[in-house]
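Apart from one protein chain that is not included, each protein chain of the complex appears where it belongs.
Going in written order, the chains are labelled A, B and C, and every chain counts its residues from 1.
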Amino acid sequence: MSLLLKGGTVVTHEMTFQADVLCDNGKIVAIGQSLNAPDGAEIRDVAGKLIMPGGIDPHTHMQLPFMGTVAADDFASGTAAALAGGTTSIIDFVIPNPGQPLMEAYHQWRDWSAKAMANYSFHVAITWWDESVHADMQTLVEEYGVNSFKHFMAYKNAIMATDDILVASFSRCLELGAIPTVHAENGELVYHLQRQMLSQGMTGPEAHPLSRPPEVEGEAAHRAISIAATLGAPIYLVHCSVEESVDAIRYAQNKGQHVYGECLAGHLVVDDSVYQDPDWDKAAAHVMSPPFRPKKHQDALWQGLQAGTLQTTATDHCAFCTAQKAMGEDDFTRIPNGTAGVEERMAVLWEKGVNSGKLTPNEFVAVTSTNAARIFNIYPAKGSVTVGADADLVVWDPDASKTISAATQMSNIEHNIFEGMQVTGLPVLTICNGNIAWDNGTLLAKAGDGKYIDRPAYAPYYHALQKRRQLATPVPVVR
Amino acid sequence: MSLLLKGGTVVTHEMTFQADVLCDNGKIVAIGQSLNAPDGAEIRDVAGKLIMPGGIDPHTHMQLPFMGTVAADDFASGTAAALAGGTTSIIDFVIPNPGQPLMEAYHQWRDWSAKAMANYSFHVAITWWDESVHADMQTLVEEYGVNSFKHFMAYKNAIMATDDILVASFSRCLELGAIPTVHAENGELVYHLQRQMLSQGMTGPEAHPLSRPPEVEGEAAHRAISIAATLGAPIYLVHCSVEESVDAIRYAQNKGQHVYGECLAGHLVVDDSVYQDPDWDKAAAHVMSPPFRPKKHQDALWQGLQAGTLQTTATDHCAFCTAQKAMGEDDFTRIPNGTAGVEERMAVLWEKGVNSGKLTPNEFVAVTSTNAARIFNIYPAKGSVTVGADADLVVWDPDASKTISAATQMSNIEHNIFEGMQVTGLPVLTICNGNIAWDNGTLLAKAGDGKYIDRPAYAPYYHALQKRRQLATPVPVVR
Amino acid sequence: MSLLLKGGTVVTHEMTFQADVLCDNGKIVAIGQSLNAPDGAEIRDVAGKLIMPGGIDPHTHMQLPFMGTVAADDFASGTAAALAGGTTSIIDFVIPNPGQPLMEAYHQWRDWSAKAMANYSFHVAITWWDESVHADMQTLVEEYGVNSFKHFMAYKNAIMATDDILVASFSRCLELGAIPTVHAENGELVYHLQRQMLSQGMTGPEAHPLSRPPEVEGEAAHRAISIAATLGAPIYLVHCSVEESVDAIRYAQNKGQHVYGECLAGHLVVDDSVYQDPDWDKAAAHVMSPPFRPKKHQDALWQGLQAGTLQTTATDHCAFCTAQKAMGEDDFTRIPNGTAGVEERMAVLWEKGVNSGKLTPNEFVAVTSTNAARIFNIYPAKGSVTVGADADLVVWDPDASKTISAATQMSNIEHNIFEGMQVTGLPVLTICNGNIAWDNGTLLAKAGDGKYIDRPAYAPYYHALQKRRQLATPVPVVR
Partner (left out) sequence: MSLLLKGGTVVTHEMTFQADVLCDNGKIVAIGQSLNAPDGAEIRDVAGKLIMPGGIDPHTHMQLPFMGTVAADDFASGTAAALAGGTTSIIDFVIPNPGQPLMEAYHQWRDWSAKAMANYSFHVAITWWDESVHADMQTLVEEYGVNSFKHFMAYKNAIMATDDILVASFSRCLELGAIPTVHAENGELVYHLQRQMLSQGMTGPEAHPLSRPPEVEGEAAHRAISIAATLGAPIYLVHCSVEESVDAIRYAQNKGQHVYGECLAGHLVVDDSVYQDPDWDKAAAHVMSPPFRPKKHQDALWQGLQAGTLQTTATDHCAFCTAQKAMGEDDFTRIPNGTAGVEERMAVLWEKGVNSGKLTPNEFVAVTSTNAARIFNIYPAKGSVTVGADADLVVWDPDASKTISAATQMSNIEHNIFEGMQVTGLPVLTICNGNIAWDNGTLLAKAGDGKYIDRPAYAPYYHALQKRRQLATPVPVVR
């Protein structure tokens, strides 16, 4: 099926120009002035609208089994929300239980994700270590299109990866041309502070941020970066939420290290005052890790995006409804950690980024789509508007407005961390694999329309890493 | 005339892929696997070679009248050298004498440049200020394709722009959608230190770096950036040579400011020990401003390129032969300031950047070509390998080697600051406006083959600057 | 006359211990347990109280002729306020009109200051340059106990020192063993922004901070520091009010440069919302330069004090009453710049510094007294509690509280920038030259009781500066 977008303005991560865009058979086949529509093509007039690469959310957790329950948005409802927000691809996570074979977990998640409406891929978490893990990493990279592995530095006594595991796994990533990613929080400190808070009678959501202060994240960010630097591996930090993380990334980048940083739409605009809400449900709805932070950290994150210190924006979409949150009624450490956002990410970024002059529209495209595609080596198939690329597009109306509300969202939960925010700049058409998946309020995609994204190893930055490694081979002194 | 490059590997600033490239009538018209050659097309087998955007040197001074003489490379010999090195475009400078009308100087330089063999454009220097300058800036931007203006913060009693001129001119640039650029050295300090050196009997080239220590540059860099920040203007710093400048740029970028930085191939690899050469001619041959620096600054510049703090590499090509240098025999302040390099820039960057693992080949393209095109708003016509772009290309052999020497260079001078350097990775074919301009040692271009490059105002970063300006409009308090 | 303070706790900049302190003939003559009082000695029980060095305010302007009027506190009322706040010494400024001989101005100020109740000294401003200035600087250093010279980088068309003057004067300071100080604001930018504001109809006090944004100060701070670094001179920055200044100082200190920074009690606790006050008089009462700043800068200043980046706290006490402020009714650039504070400085520092855990009591002594004495080379006569030191002391009650108010202040004006602030920790006894000058609310000092403080050249840091200079002597290359 062909689709012709006529009269729009193409906005890529580096330029803006008037052009029609023709999609056919899931690909972009022509970009130019006054294109002719092939027979049978659907033609959409997008004059005054912006045609941009569909959003890529590199951090979601659909139907995640976590803390004794399962995230409320599954791969169908979650990707429906994504499409409604202009996002055409997500990278979710396979998280094996400690001891569980990686391949088993991987296949489990592939089963769950079969019903996805948007495109998807998986980071695989390294939650334990033995020879089978070492071997399965190779299988995943070489046979299953996985080029990134995730490490949780928090969650002691559960999925926490200690330094020995980090060293082993980062080394293995380097051998395979993959990129290690980390959730950076010092698990020992979190554990200590959680115990301390509870012992002081602090049981409510207001204790949550106190158990995970900024230094806890900054420490782990710096540690992961240093371990990667020592080994010569690249590194990607998910959900950076504090100035300390941005500083740590910048410090390493300025030494020539290949470090990449992600931040969440939520951390960019929501602050820690939410935990003081006298309504327990509302406060608990915001419990996620890392927690929302004092306002000054928002400035640091925005500046990180502006300066290129941070490259990507994500959501960590992991939706729990009010009843699930209530599992931690008497003990904040039992509140399931997670918030949603995959539907709102792009609108929030446009409103607070572009409309404020913090980001250009091109930079918006970079941080919502292209940069993720480049880092995870699926560019230019994803993240670009070029002939030959996958026809994953969002048509954006910079003048459309709405007020974000749980009442009107796609997600299966009763709350929204952006509740009440006025945004100007919204998707009007989301095109996934060449098909209109979401049309100005109407979801057209069906479960299973999403495709699995193979991500090849050895992204372009590996060229330099391999040169350096080769030049660094040690030589004994002749004596 | 058509030209088909067959079997090569295209390397752009963001990706690497196998493809043939077809050029016709000065443009790239097709990129793809197994392209067919049109009738009459010249076909070149470039298997094993890299096809990259032709280099852009954003900082040259061909046949510059300076310090009582005229630079030895004119627009013909200078651009011949450029083509021999893989560079297809230069941005030179119109430098009016204080009091000289800008338009008069501009036309003078356009006359001189008519014989250029490669493409060219001009930054225009603001060396004085009155209403005519204010008006001519608009004419240049709107009618002559000039989108950048240069300011010398050094050269007291000559072309130095004092703070009042910087404020006036930067403000004017902002109104016009142009970008101010600066040569950052504190002219008062240079003047003071030159007098001090001479009074202490220091008359040789070894006094040159002592009269322009790093702080002198760092101060001016920081000042220009701060003035731009205050006014809300973008800013581009030419020939950053010290850690202090890199630090100043990074500091501002990290606050969200639009600051761009250039460094020279020479400063990346040559250090200040050259001024201690017992051969006066050799020492004098290296006299340029800013001077070569202690080695640690080289690390800072490379790291600046790696981290994206610096975006472009240039040469400040301004060639003076030995006899001209001798004008300063008794007084180092009279040695004409300038060195060459337009022919060697890309090979030096490849050897010391790519072969060492400091830069990927994609980053090499970015810093030798694409970034300059983006900042000066001629992308993607220049700096890209895309259908529709100007056919300015360099075919690169990553395995070819040579030893750089004045004996074999194109430039009209007797010395070479890279003399004796072994480089692996060389241009084998330079294509300018779709024609083979240089063919593995043979210059095919002729005087006048180069075209003037119109550079439109309002580069993409202006989107954010204008938003910010609009939001910052002051409002009186109602009393 | 002898005075014995019994049973107190001595707090110095580096330790805290129980001791009696005996003063005689203007000096501290004994410190120890259970001291015996000499015959006729006055004995004061200060059990539970702290005995600290009297405060030194290194930045005041008593009865300054400025902007067409004269500051409302003269050397009598101003030093009375100082004593009431625990400050026993001020360093004021001699500010010659451009063209006025330095010695003439100096003697004028000495005349005015004869009625001071507390001790005093003078920085001398360099507002112009010729050979007489060069000569008078030597006279002032060698014969009149002046070891610091002030430079205003703002106030274009009035007392602004341009770069050539800074270079000449800093060089001269270095020859004489004196320290240059600067008011760091870029005068060209201020001038431009003031004109711009007025042209946009912004005439009220709310335009004042907009005409002097943080970059304007940061630029000048960095420039002054760089000039000093280039010349090898020490440098002291008065009234640092923004993060950018703190960053610039730290950057230089970290390179081994001798840079010192001062901040004002006002900038530490008052923010720029004051300029939005709908009451013109209240807003205008806060007009001073640099202006009060957004809150984040307060954090930077406190951290500067904590880390030792900033060493001293002052007030820039320059009091103008409401009628004087009204001179700028139609044009904010004519509002006399200045606020008071000499009476409140120490209490504010204790409340917001010590009571919050930002500073230890020892650090409080350092930043309110000792550091100024060390930098300006009058330690340990001033700023210490040691045998042989001048008996300038404050007895501090850490439990006493009050609410600061213009209604109860000593200063001759109708407003107070700290109005309404609750402070715990107050002076109960101020001893100046061995005499009780202020006794818990009662002023005992009389006009003329204050003594002029001779400050010798060549403070201890000059040892390193001279070594460096000697080692840096340039040597010509033999050819």
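The working rule: contacts are C-beta pairs under 8 Å (C-beta built on N, C-alpha and C of every residue); 3 or more make two chains touch, one makes a residue touch a chain.
On a predicted model such as this, the values are computed, not experimentally measured, just so you know.
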Contact partner of the left-out chain, one of C:309, C:368 or C:433: C:309
Contacting the left-out chain in the complete assembly, out of A:24, A:206 or A:299: A:206
Hidden partner chain, touching residue among C:2, C:108 or C:362: C:362
Sole residue of B:107, B:296, B:446 or B:479 that reaches the chain not shown, by the stated touch rule: B:296
Candidates C:14, C:111, C:142 or C:175 - the one touching the absent chain: C:14
Residues belonging to chain A that touch the chain removed from view: 163-164, 166-167, 171, 186, 188-189, 192-193, 197, 200-207, 210, 213, 215-216, 218-219, 222-223, 226-227, 229-230, 247, 251, 275-280, 283, 473-474, 476-479
Absent-chain interface as seen on chain C, which is shown: 14-16, 250, 253-256, 302-303, 306-309, 354-363, 374, 379-380, 386-387, 460-461, 463-471
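One rule holds in what follows: only the chains that are shown with their structure count from here on.
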Distance-maximising chain from chain C - centres being C-alpha averages: A
Chain copies touching (chain B, chain C) - same or different residues, decided at half shared: same
Computed distance of Cα centres, chain C from chain A, in Å: 51
Whole-Å gap between the CA centroids of chain A and chain B: 38
Distance between the centres, which are taken as Cα means, of chain C and chain B, whole angstrom: 47
Where chain A touches two or more other chains at once, by residue number: none
